[in-house]
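Worksheet for the structure shown next.
Yeah, one chain of the complex is gone here, protein chain that is, but the others are all in their spots.
Every chain is named by a letter (A, B and C) in the order it is written, and numbering of its residues begins at 1.
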Amino acid sequence: MTTHATARPAAKAAAKPATMAQALQRAMRDAMAEDPTVHVMGEDVGTLGGVFRVTDGLAKEFGEDRCTDTPLAEAGILGTAVGMAMYGLRPVVEMQFDAFAYPAFEQLISHVSRMRNRTRGAMPMPLVVRVPYGGGIGGVEHHSDSSEAYYMATPGLHVVTPATVEDAYGLLRAAIASDDPVVFLEPKRLYWSKSDWSPEAPSAVEPIGKAVVRRRGTSATLITYGPSLPVCMEAAEAATAEGWDLEVVDLRSLVPFDDETVCASVRRTGRAVVVHESAGFGGPGGEIAARVTERCFHHLEAPVLRVAGFDIPYPPPMLERHHLPGVDRVLDAVARLQWEAGS
Amino acid sequence: MTTHATARPAAKAAAKPATMAQALQRAMRDAMAEDPTVHVMGEDVGTLGGVFRVTDGLAKEFGEDRCTDTPLAEAGILGTAVGMAMYGLRPVVEMQFDAFAYPAFEQLISHVSRMRNRTRGAMPMPLVVRVPYGGGIGGVEHHSDSSEAYYMATPGLHVVTPATVEDAYGLLRAAIASDDPVVFLEPKRLYWSKSDWSPEAPSAVEPIGKAVVRRRGTSATLITYGPSLPVCMEAAEAATAEGWDLEVVDLRSLVPFDDETVCASVRRTGRAVVVHESAGFGGPGGEIAARVTERCFHHLEAPVLRVAGFDIPYPPPMLERHHLPGVDRVLDAVARLQWEAGS
Amino acid sequence: MQQRSSTVQEPPGAARDAYRPTPPPAWRPRTDPAPLLPEAEPLRVLGTDAVADADPELLRRLYRELVRGRRYNAQATALTKQGRLAVYPSTTGQEACEVAAALALEERDWLFPSYRDTLAAVARGLDPVQALTLLRGDWHTGYDPREHRIAPLSTPLATQLPHAVGLAHAARLKGDDVVALAMVGDGGTSEGDFHEALNFAAVWQAPVVFLVQNNGFAISVPLAKQTAAPSLAHKAVGYGMPGRLVDGNDAVAVHQVLTEAVTRARRGGGPTLVEAITYRIDAHTNADDATRYRGDGEVETWRAHDPVLLLERELTERGLLDEDGRRAAAEEAETMAARLRERMNADPVLDPMDLFAHVYAEKTAQLREQAAQLRAELDAESEAG
Partner (left out) sequence: MQQRSSTVQEPPGAARDAYRPTPPPAWRPRTDPAPLLPEAEPLRVLGTDAVADADPELLRRLYRELVRGRRYNAQATALTKQGRLAVYPSTTGQEACEVAAALALEERDWLFPSYRDTLAAVARGLDPVQALTLLRGDWHTGYDPREHRIAPLSTPLATQLPHAVGLAHAARLKGDDVVALAMVGDGGTSEGDFHEALNFAAVWQAPVVFLVQNNGFAISVPLAKQTAAPSLAHKAVGYGMPGRLVDGNDAVAVHQVLTEAVTRARRGGGPTLVEAITYRIDAHTNADDATRYRGDGEVETWRAHDPVLLLERELTERGLLDEDGRRAAAEEAETMAARLRERMNADPVLDPMDLFAHVYAEKTAQLREQAAQLRAELDAESEAG
């Protein structure tokens, strides 16, 4: 597993830099301490503390009834969590890897996302499904999927994904506090990314549904989220050499989508590239490009372009670098934004 | 269940007008007669002939081993079909309704779509998953989903959907003949649509991946498929009263996507509206609008608009008419195509 | 001990000559399987001496509920013909299971019905109109599940079983002595969710009872194509919970078995799987044509084993039911049917704007936009017409 720098560099000489995994752990810990209805459950989340150690220590501190090693059955995990939520608990479910969430799709689509609507508000589903997602960690088959398109296409779910250590804490707290079901996508290659965020002074709870501008710029907007944020930040730095001053928007929440922040940026810059790891075809970028175009058509000097994973099953580790959108592909896309045509 | 006219009106006084359900049945029958490796399987497909009677008579004609009533377990149905395909059979699997395909998503995403790639071509997956989809039939919850976005976001699958009786036959034949897995989406409210297509002279096998222009026009292009084609044809007729001459493209295949036909049309007309029943957000329309815009930006007089289902779980029958995109919504979208601005 | 060239390292103390094979260290039978096995034949009470042990009040109550249930089925079926109900999956012939399930529960307990089990909800006291809301084409759930402790009717088969387990588990964690009873058909037992639910229930020792109504068919598919098991109740042993097999048309037997299972669950004894052997007399739903997959002879055989008839005869024989009692029950049922008919004749009024009201706790910006669009359309429509 590789360590990446987060978007916000740990510049200040802070006491104890924390990783995203630690911030996530802390978010659950604080939520559990504050609210006895919060329960963590999943495969290996208890004694082991999760295969990524994100739930480390929770079973010890809160007992096995609050942080439970379940049988190995994803539909069963999510399905029982639905029942627990019906009784007033707030389950936080861990799916061990992206691709192992698929057996739970029936429960997610047919029940989690629809229960509130089905019961006309009588039975909300305040649960969180944590899914480590994305590639770049050299994982063998089924350990590196970017499955966000499935979640986005399911009305009734919120879909949230942090890209920084601070947001990992703030957004997970918000997800647990939410009365709606949240699919919380954790970019697994950023688990060991560090920042000066400190568990002693945890960041504020972030509202769900607000994108944030990570870098101000004037030439074009890079729209991205999760694992691709560091790539875009690096690309933006590199782009200055070519004379481009790129703005970078971190969506943080795919559902609800923050049209306001995104469109304000694109209207300012007049050009945009959407960057994500997920396959391009049918991926999040289509929705994003389409809605930005609908809303900002007359401000656009060029079509909104997409830089994404290829339309292929996730490749084996030895080939993944050819698949993952990197700085060069982002810059290539920026170069294709028809600079001759406009402003 | 209501009967709709197909896009191609049964104008000629043909001998025996056939329904889409009959054309689909005939496609399976002819494929089974020609190729002993073709097997039909699913819930109630044998003795009953399927809840929509699409497999009527197949068990009788070919025996229960060729058209098999399976236990009630969608993952098991698709999973055993995978094994059958590994041994050289060509299973044609029926999912009873769109929403009951979800328990099989694990098998579909992790195995069906990836087996060929996983084995570097050694083990293709020549199977068809037939899914009756869409609303408009007054079905109770879970009987009217438009789930095509999930399939589109899964590399390795072909996603095909007929809108006419002729295509129902021709495309299903092609799907069964394909060496790749095909998700075959059957617009269930068109099952009883009729045309002069005759089982005595079945239509030709249609190639997968080719869109077709159903109506020539010059003002704007309606891009659609499956259950929304009749809506678009009707809208195009109605639009003549407003002075718009609309072109209508029936995609027929969402994967592979026919960029050529679609973009040729949009370049000609300069304006486009994508119409589908599926929820808008994260639905097929985003991908379609984005790729058309990428390819035709300088030909566009207005942003590509989308007319889709709302971003909500499919509503109860008594409210579905408010959800389904109808002629008026299509015309409203056409009206918003910034006519004052351009040509 | 001679030196050997083995690649295996000898564990300390494992002296060569001391070698005596032993069973694998971790192995021990976790549960004695014998008590988990169901009865060899479906348990019956009617027609046996055990009836004498039953509370006469309970027997009369069961009878009245069965008669009411039968009438409810007939009325609901009639409503589909009149176009007042979109679809109705009848439980004619299965009333003993539906009624016993409802009566075995305390008020604080939860019922998790399948799509077919509106009668169980009605027998629990739910307003029939609310129970039928989904099937009428109105909103997906016609009642507040928390108020009635009845989960929404589950259309996707077996998917509500894990919910029942989770709810029962949550209640136990909270210290509430609440039991969940979950209903599923013979076909539904083939689904993966059935397996996962039963396994979680047994591992957690959750206070939940699973009632399988084996009515012989999953739509057109007969039991023999669904399973090769000795009985569905035998599945219990594979989860480490007791399986019970009962004549599903013997209301007293079903009630007894369910009550025992509920009591056991309430006392911390864990889950039970109950298989009730019954028969669906009507077609799968009003839209189904059952003649395509079964003969009239089979149906007639089962009519002779009708649950209402069985109980009625027994009670009459024992002098617990007379002409007056029968008439009173029939009249009570008629009143219910008349009220239902009448109320279902009124068209429900749905507000289209409710499409957006409960997707999330608060509408997203996108849903606000879409709601505004629909609002404008509706306004235009009402202006125009």
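By definition in this document, a residue touches a chain if its C-beta (ideal position, glycine included) is under 8 Å from a C-beta of that chain, and two chains touch if they have at least 3 such contacts.
Note that the coordinates shown come from a computational prediction; the quantities given were computed from them, not determined experimentally.
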*Give the labels of the shown chains that the missing chain contacts, considering the complete complex.*
A, B, C
*Out of C:P25, C:G175, C:G319 or C:G385, which is the one that touches the chain we can't see?*
C:P25
*asked:* If I consider the whole complex, including the chain that's not displayed, which of C:L58, C:A78, C:A330 or C:L378 touches that chain?
replied: C:A330
*asked:* For the chain not shown, which residue from C:Y115, C:Y143 or C:F194 touches it across the whole complex?
replied: C:F194
*Tell me where the left-out chain touches chain C, residue by residue.*
4-14, 16, 19-27, 29-33, 36-37, 40-42, 44, 46-48, 67, 70-71, 190-196, 199, 202-203, 205, 216, 223-231, 234-241, 247-250, 270, 277-279, 298, 300-306, 308-310, 312-314, 316-317, 323, 326-327, 330, 333
*Kindly note down the residues of chain A that lie in touch with the hidden chain.*
43-44, 46-49, 51, 69-76, 99-100, 102-103, 138, 140-143, 281, 310-313, 315-319, 322-323, 328-329
*For chain B, which residues lie in contact with the unshown chain of the complex?*
65, 70-71, 73, 75-76, 78-89, 91, 103, 106-107, 110-111, 114-124, 155-156, 158, 178-180, 209, 255-257, 259-260
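Methods note: only the chains that are shown with their structure count from here on.
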_Remotest chain, chain C as reference, centres from CA atoms_ = A
*Can you check how far apart chain B and chain C are, centre to centre, with Cα atoms defining each centre and the answer in Å?*
36
*Intercentroid distance (Cα basis), chain B paired with chain A, Å*: 32
*Pull out every residue in chain A that's touching 2 or more other chains.*
75, 103, 106, 110, 114, 117-118, 155-156, 255, 257
*asked:* Multi-chain contacts only, two chains or more: what residues does chain C have there?
replied: 139-140, 156, 192-193, 354, 359, 364, 366
